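Only one protein chain is missing from this complex, and each of the others stays in its spot.
Presenting chain A:
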Amino acid sequence: MDMSQYRSLFLSEAREYLRTINETVVGLEETPEDRSGIDTLFRGAHSLKGMAASMEYGDIVEVAHRMEDLMLRVRDMGLVFDSGVADLLLEGSDLIERMMVDLEADREPRTPAGDLPDRLAGYTPPPPPPRKAADPAPAASAAEPAPAQATPSAASVPAVEPAVPSTPPPTPVEPERTKELEVTSVRVKTELLDHLANLTGELITNKNRLLSINRDLASPQLGEAVGETAKLLRALHDEVMKVRLMPFEAIVDRFQRSVRALAKKSGKELHFEIVGREIGLDRSILESLVDPINHMLRNAVDHGMEESAERVAAGKPARGVVKLSVARDRDRVLVTVSDDGRGMVPERMIASAIRKGLISPDEASQLSPRQALMLSCIPGFSTAREVTDVSGRGVGMDAVNASIQKLGGTLAIESEPGKGTRFTLALPMTIAIIHALVVQCGPIKGAVPVTAVLRTVELRRHQMTRVGNRSVFNLDGEALPLLSLNRALGLPLGRFPDGIVPLFVTEAKGRRVGIVVDRLLGQHELFIKPLGRPLSKLPGLGGGAVLGDGELITLLDVADLL
């Protein structure tokens, strides 16, 4: 039987099992008695073993087999699921993944199993920590900060020889949520999805062209037909984009792994919660989110979260909570990373920014508390040492902010000293076809993604004031600096004979600013295509699109331009 035809199916399904294993391991560390989690791990390793055996991948079989045996000891022989078991299983899962990478690259396996199979087979739990004899109850009191990796109930269940079942038979298991493996589904290559999205985009551009032609022709029949086509295209676009959506679930195991590692390293006790795994995002956006989210989680664990003792002294539960949640908000997806740690103090952020010469005392006096928090997103705001001083924000936040803006999204920070901090990313659900505000600057038309536009304003001259050498205007009690897009593009400054200055408000370098343009031309649905070289090398250009009348328009990356 020729097995090579099954290889890619093996790889993709084996990865699903590995992901389930990783997630379940991390989950079980919080609730080590969870029988359905234990069953899931056993089954995962068992299935991997069977699949790998069919493919005759002996190395993978061996590792999976040992993992299965270890879980059998946990399931049936009273071995406690402690952090030692968790570590070994995660190590096994990583090893199998590396072996699969070798297989995928069609090369001789260069990842030896090493001594891991032996360590899996020979695992014995560490002796229970010495406890006061008079204290038989497990330490559950918040007032007694236990080490983060304490083995829950390790003291109450003696380590047993694998062959001697000393615990009662397993209690009936809660049925696990059915993992739907629909027989009617097909797997397609992602390039095909990209191609479909591309064709749909071209069709939308073409529809805009027809609309534009009919503006001259004014044919009711043509108008009706184009209107109908537009409706169908919208439906097609929605469907194509839906196909490209992947659940957030697809990337969460990486976060669980990294938070677990960070907490372990810093010795902090915390509970990591993930909400909204089922929310779908375009797969390219999803991939670009991994690093920014990891940055924010690292900040939350390393800097936002206090030590247990400090928390208890402040009257908080010893165990902190870091939460990653994803939610739909109309056509956007909100990703928030929040913690119940020490929070950020705006005054200290300001003092620090002044000390580093990032802002002048004059500018500082104009900052609202909200703006002060956004100072963390200015490049150069934080160094590792400084981070601790200003209660710990800033590592890579400028990088986070930049990559979110590249995706057409925005970042907001809220924080309350002593209560915690929340970072919110607002992202478009899909890319390629976006809604953009089209603006005119001199002879040039530019497009700004509406996700980057907080609002548009038409100012009268008297609403503008000068602070130092800068023009500012007041928006909701906040003084916003005014910048000229013409100037940023190297064009002559606009004149506003009727005394009305059009502008849009956006976020740049962590602050809200007003961007003055010659004219606001309204919102358009654009199919954005990447620019080729050498245009792609120019700063501030995010891609190109064709308007209905055939005119070319560039997508402006405003933050990059200023």
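Here is the rule we use: contacts are C-beta pairs under 8 Å (C-beta built on N, C-alpha and C of every residue); 3 or more make two chains touch, one makes a residue touch a chain; residues count from 1.
Keep in mind that, in the parts below, contacts and distances are computed from a predicted model.
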Report task. Refer to UniProt and select, among "Tripartite tricarboxylate transporter permease", "Multisubunit potassium/proton antiporter, PhaC subunit", "NADH-quinone oxidoreductase subunit N" or "Response regulator", the name of the complex member that is left out. Result -> "Response regulator"
Report summary line: Of the candidates A:Asn22, A:Thr40, A:Ser471 or A:Thr506, the residue in contact with the absent chain is A:Thr40
Report task. Specify the residue from the set A:Glu68, A:Asp253 or A:Glu269 that touches the hidden chain. Result -> A:Glu68
Query - chain A, residues in touch with the chain not shown (by the definition above) - result: 1, 6, 9-10, 13-14, 39-40, 42-43, 46-47, 49-51, 53-54, 56, 65, 68-69, 72, 175-176, 178-181, 183
